[in-house]
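Structure record follows, encoded as structure tokens.
With one protein chain removed, the remaining protein chains of the complex are shown where they sit.
Here is chain A:
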Amino acid sequence: MTNARVELTELQVRQLRDCYRTLRGLAESVGAPGVRAAVRIAVADLHAALEGQALEFDLYTHRWDEESSAHDHTLAS
């Protein structure tokens, strides 16, 4: 098997990070349900890819839980 490596270029890294930041912002601010759902899926997809390249590690979904900020998550389901 070849030991080929395909590294992201600096430009690609910068573009991907910009995309991620933009999507993360939209995921918390967009009100239209259909758009918000699509953006949140896009955030997850991009995050998995960036994490695989050791570029980003962000645990963020708990921030979307406006109602649970004052209490534990245990009983929220």
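To be clear about the criterion, contacts are C-beta pairs under 8 Å (C-beta built on N, C-alpha and C of every residue); 3 or more make two chains touch, one makes a residue touch a chain; residues count from 1.
As a working rule, contacts and distances are computed from a predicted model.
Enquirer: Have a look at "ABC transporter ATP-binding protein", "AMP-dependent ligase C-terminal domain-containing protein", "Stage V sporulation protein R" or "RNA polymerase sigma-70 factor, ECF subfamily" and point out the UniProt protein name belonging to the hidden chain.
Expert: "AMP-dependent ligase C-terminal domain-containing protein"
Enquirer: State which residues belonging to chain A touch the missing partner chain.
Expert: 1-9, 11-12, 15, 40-41, 43-45, 47-49, 51-54, 57, 59-62, 64-65, 67-68, 72-77
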